[in-house]
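Heads up: the structure comes next, in structure tokens.
With one protein chain withheld, the remaining protein chains of the complex are depicted in position.
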Amino acid sequence: MAATRTQGPPRTRSGRADALFRRYRETRRLTEQFCEPLCAEDCVVQSMPDVSPTRWHLAHTTWFFERFVLSAFQPGYVTYDAAYEHLFNSYYNTVGTPFPRPQRGLLSRPTVAEVFEYRRAVDGRMERLFHQAANRRENRLLDVVEIGVHHEQQHQELMLTDIKHIFSCNPLLPAYHGTEPVAPAKAVPLIWHAVPEGVYEIGHRGRGFAYDNEGPRHRVFLEPFRIANRLVTNGEFRQFVEDDGYGRPELWLSLGWNRVQELDISAPFYWVRRGSRWHEYTLHGLEPLCDARPVCHVNYFEADAYARWAGHRLPTEFEWEIVAGEQPIAGNFVEQARLHPVAAESATGSGIMQLYGDTWEWTSSSYAPYPRYRPPAGAIGEYNGKFMCNQYVLRGGSCATSQTHVRPTYRNFFPPEAQWQFTGIRLAN
Amino acid sequence: MAATRTQGPPRTRSGRADALFRRYRETRRLTEQFCEPLCAEDCVVQSMPDVSPTRWHLAHTTWFFERFVLSAFQPGYVTYDAAYEHLFNSYYNTVGTPFPRPQRGLLSRPTVAEVFEYRRAVDGRMERLFHQAANRRENRLLDVVEIGVHHEQQHQELMLTDIKHIFSCNPLLPAYHGTEPVAPAKAVPLIWHAVPEGVYEIGHRGRGFAYDNEGPRHRVFLEPFRIANRLVTNGEFRQFVEDDGYGRPELWLSLGWNRVQELDISAPFYWVRRGSRWHEYTLHGLEPLCDARPVCHVNYFEADAYARWAGHRLPTEFEWEIVAGEQPIAGNFVEQARLHPVAAESATGSGIMQLYGDTWEWTSSSYAPYPRYRPPAGAIGEYNGKFMCNQYVLRGGSCATSQTHVRPTYRNFFPPEAQWQFTGIRLAN
Amino acid sequence: MAATRTQGPPRTRSGRADALFRRYRETRRLTEQFCEPLCAEDCVVQSMPDVSPTRWHLAHTTWFFERFVLSAFQPGYVTYDAAYEHLFNSYYNTVGTPFPRPQRGLLSRPTVAEVFEYRRAVDGRMERLFHQAANRRENRLLDVVEIGVHHEQQHQELMLTDIKHIFSCNPLLPAYHGTEPVAPAKAVPLIWHAVPEGVYEIGHRGRGFAYDNEGPRHRVFLEPFRIANRLVTNGEFRQFVEDDGYGRPELWLSLGWNRVQELDISAPFYWVRRGSRWHEYTLHGLEPLCDARPVCHVNYFEADAYARWAGHRLPTEFEWEIVAGEQPIAGNFVEQARLHPVAAESATGSGIMQLYGDTWEWTSSSYAPYPRYRPPAGAIGEYNGKFMCNQYVLRGGSCATSQTHVRPTYRNFFPPEAQWQFTGIRLAN
Partner (left out) sequence: MAATRTQGPPRTRSGRADALFRRYRETRRLTEQFCEPLCAEDCVVQSMPDVSPTRWHLAHTTWFFERFVLSAFQPGYVTYDAAYEHLFNSYYNTVGTPFPRPQRGLLSRPTVAEVFEYRRAVDGRMERLFHQAANRRENRLLDVVEIGVHHEQQHQELMLTDIKHIFSCNPLLPAYHGTEPVAPAKAVPLIWHAVPEGVYEIGHRGRGFAYDNEGPRHRVFLEPFRIANRLVTNGEFRQFVEDDGYGRPELWLSLGWNRVQELDISAPFYWVRRGSRWHEYTLHGLEPLCDARPVCHVNYFEADAYARWAGHRLPTEFEWEIVAGEQPIAGNFVEQARLHPVAAESATGSGIMQLYGDTWEWTSSSYAPYPRYRPPAGAIGEYNGKFMCNQYVLRGGSCATSQTHVRPTYRNFFPPEAQWQFTGIRLAN
């Protein structure tokens, strides 16, 4: 992901700097807290090319600040370790040659302890940089730090979803976190929310941080539509499974059907059949499948096939944004520490539930630039724009996302076959 | 591709039937004419999974009429050869198990002669079916025949692009057709055509044939834009090549850059370096590259990278349609028998040139359903809808397309890496 | 395969030349006769990298004479077509760059008719070369012609096994040749033939043609052993199948077991289950499996697993040669035109049956050079020696081999997974 068009809120520059550095420190600390349940061995494994070892996340987020803040704004800056320039560059071709992604799991050095030392050293240097008066008034610097903080939040979420995937490959099925979520209620009824046709404005508006891909703000025409009041549940998806949903080609996109056939898929990724019952692998270990909870870890093909089976469709990202723009940003986020989606509660009333948190919601929108979008100059321009091909937009954040990270205009994106994120389904028609 | 919502022009039903069957006969004959320069051996080879042997095209288009017209509308119909049901089904899962696509080149039987016999037999049965008075008034039957005719036109184009690919794999670089196109003029200057913002209508409107994916007609809002008066030329693309365009990651989508690196690509697909000069493999054999002609056989990644290098972008399919809707459907089509794009001629005046024919034009639009789109029921529903993922829309037809096949609303689609079609670039901004 | 240490039989040189050229003409004619049941389409297909199109065999055997005889011995020789140098070189790196083997099926040109013209032209040039008096006394030339004749015989066998494989990929299961073999008798009992220990001589001795890999003649010590009087039958192998032979890892070499698991193999390659009965695809089409006939098209892993299941083992190539050296070279060869192994007939008496013809017999001997072996200098040195790794020796010829091609010392060789040749099993212990 990448650049920002922040226009600071109406406070002094120094006030912005203070607030930002506070957030820097909190974010950095939170990243390390996420490592507490892990041992050194856990931090090394890469279970598939999309997944990165925890070691790598810890180091790469640090490299980001070193490369784009310290090297850029500290005159005469001397790199902490020249080899890290290569090892912890993810995909920024314009600032060097990234170490090949599928080989991240081949590295045992620097060790986890050495990576933590690296973090401390860079944090110290960041602090010194920050406390120079001139820097505190330098908006370009503050902008990059702000991106770096949001960048690290993204990696926090990946750390959780990656370790979940890593553990799931181990027949021991270890638990990351021991606290069981509260027993779920019965699912609330599905109700449709109607939106009239019209020309709507889409994209980030002025105030506060946003990624470059959320703008420019522009107009779209929407035909009238309806959107569901909650996410699709495990119980509903189980009916699809039991109705031979994975065996009927007419329900599937062609690429999805090929995948189902080749990999012999018959249920969502973390569902496990034990005897006559479905279970679900969670960050708390293997649990009996709970019907009222939202289905998660479905890919785009499954989301689309389910919607077709149900006689509906996925919303576009524009439809989602119009509806979500009117809702408060509240829900089951990583701050709740449940680390799994929870059932919608009828108490929430007649409104639209679960738009934020719980699961990212697949939209039918291919990830594409908004009109007049131009990626920012330099390496930060590689953050978002170059991925605008063969990916689909997801909205709303998940139980592994920070509440402070999400916005109505926030665009997440993954290829249609990806499903190791907390990804779910909201219907439209 | 698939179903249609034809509302016949204001003539009698019988008039429609007569006209349609005339077109049936002409189309079937034209398909066979395209085989005249080929020997039996040429008709067997499959050079990559996307390419089909000529034998297969000849048989599959026939199977289409047998399966969807004869079997469906002729009571007690007995199949010509039961094995063909399997062998010549392309991808219709709802009417049987298609023979695996990548293995089409493993078949030498039925022979080319036997396939021609199959064609003659089915044509005879179609004629008899057609001459039954009741059938001539049966719009459902006429609708399917009409789809079949358009379907066969699509395969005519594929026969040409497939044989081109097949021949290009042979170091002898055989020519399909001996006539050289006329010597091209100097390229006309690039001029921008401006279109104001507004809510526009998109998609097929009432009269005449169209595929299901061209509708429903609906509204989109377009920000103001400009579009180029002609296609990008070989000469222009050569400058991109010589400016190290294939060596600069910042110009490329990430997937495109990976592909360039892995396959070590440094020029369009059919460009061949001989000594100090670029040549181009054409259906007339290897020819020196002509600067004034449109660049063709570029994939989406190349089109996008070129546009970025040039400081512009690709048009959306909606922008293209708005502009093309005002132009006559005329240009360098397969009827001209040039079988290669030709240079835009300044004689055409100040207008927009080459929108139709010459090359299909990549748009930046992911291939997606229009609002309220539902695929038709039954096997014909597999024609278009299930391919709406990870493909991009191309517009306008090429030098290998029939003039009678194209419309302003016509949506062709291919994955971003495809480049064995006559695909080119029109800029927008 | 490669060079020879022929010491002509006791006749005049000119006599050798006459006899050799007679054989040249007969062999060339026979190759073309093998094409008679085929149409042009059949001659193009390559069904797997190991298989070559008939077109290619026809041209490559011709290229062999052009490259190693005409170019080498005819002063100022002008190549028939420069492109053929590349297209029809199989694997001779020292005389150019071979066209990639897995792509032979991508070529439709030169056509079959053009290849036949090429054959006629080279045959004419060979005849002229041969009728120059000096050449008829030139042993080096005659030696290469002799290799070329044996080389073409090898390709005759490959033409048959390759077209069998090609046809087997077609659901129509075409027959190559219509004549059914005679109804087979009941299998003769298995009897063991004992051979005492001793130092034995192995390898080709003086007179007559042999490939380089059959020498030098040398001594080996053999412990006492016993060898079966006939090949393993379909009926016997069926018992192995029915005893879950393909499901018991302890019977298999590790590589073989991996292959069985990965490819989900449960019977020999051309066995086909139809209802409750086993059938076998043959060059006569699909036939009910005949218990008395030798099992064929088994790979080394299957041969070894069967032998272990039966409580025996495969013979070494030395054991086989010691026994076969005492038998007449007679059996079911390609001259019998049965094109499938036939049941051993008890009439043959108490002797050892089927050593020659019917099926090549897997030995447990890795294909390795004999002591003091040196490949001949030049390109002919690439014929045999470079393949002496990860292949196993087969002995005795098959129903697709010419009787005039085989010797007791003849060493055929294939990788352990190969099974598209007529390969069978003789037990030892």
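To keep things simple, chains are lettered A, B and C as they appear, and every chain counts its residues starting from 1.
FYI, contacts are C-beta pairs under 8 Å (C-beta built on N, C-alpha and C of every residue); 3 or more make two chains touch, one makes a residue touch a chain.
Owing to the predicted nature of the structure, the values given are computational and were not obtained by experimental measurement.
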Displayed chains contacting the withheld chain: A, C
Residue, one of C:188, C:220 or C:425, that touches the chain absent here: C:220
Contact with the hidden chain (one of A:58, A:145, A:166 or A:307): A:166
Identified contact with the non-displayed chain, of A:28, A:55, A:136 or A:338: A:55
Absent chain, residues of chain C that touch it: 91, 93-94, 199, 218-221, 223, 225, 249-250, 252-257, 300-301, 304, 364-366, 368-369, 371-372, 381-382, 386-390, 416
In chain A, positions touching the absent partner: 39-45, 47, 55, 83, 86-87, 99, 103, 105-112, 166, 169-172, 174
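Keep in mind that, in the parts below, only the chains that are shown with their structure count from here on.
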Centre-most chain, if every chain is reduced to its averaged C-alpha atoms: B
Gap in Å, rounded to a whole number, between the CA centres of chain C and chain A: 60
Centre distance in Å when chain B and chain C are each reduced to the mean of their C-alpha atoms: 47
Touching two or more other chains - residue numbers and ranges from chain C: none
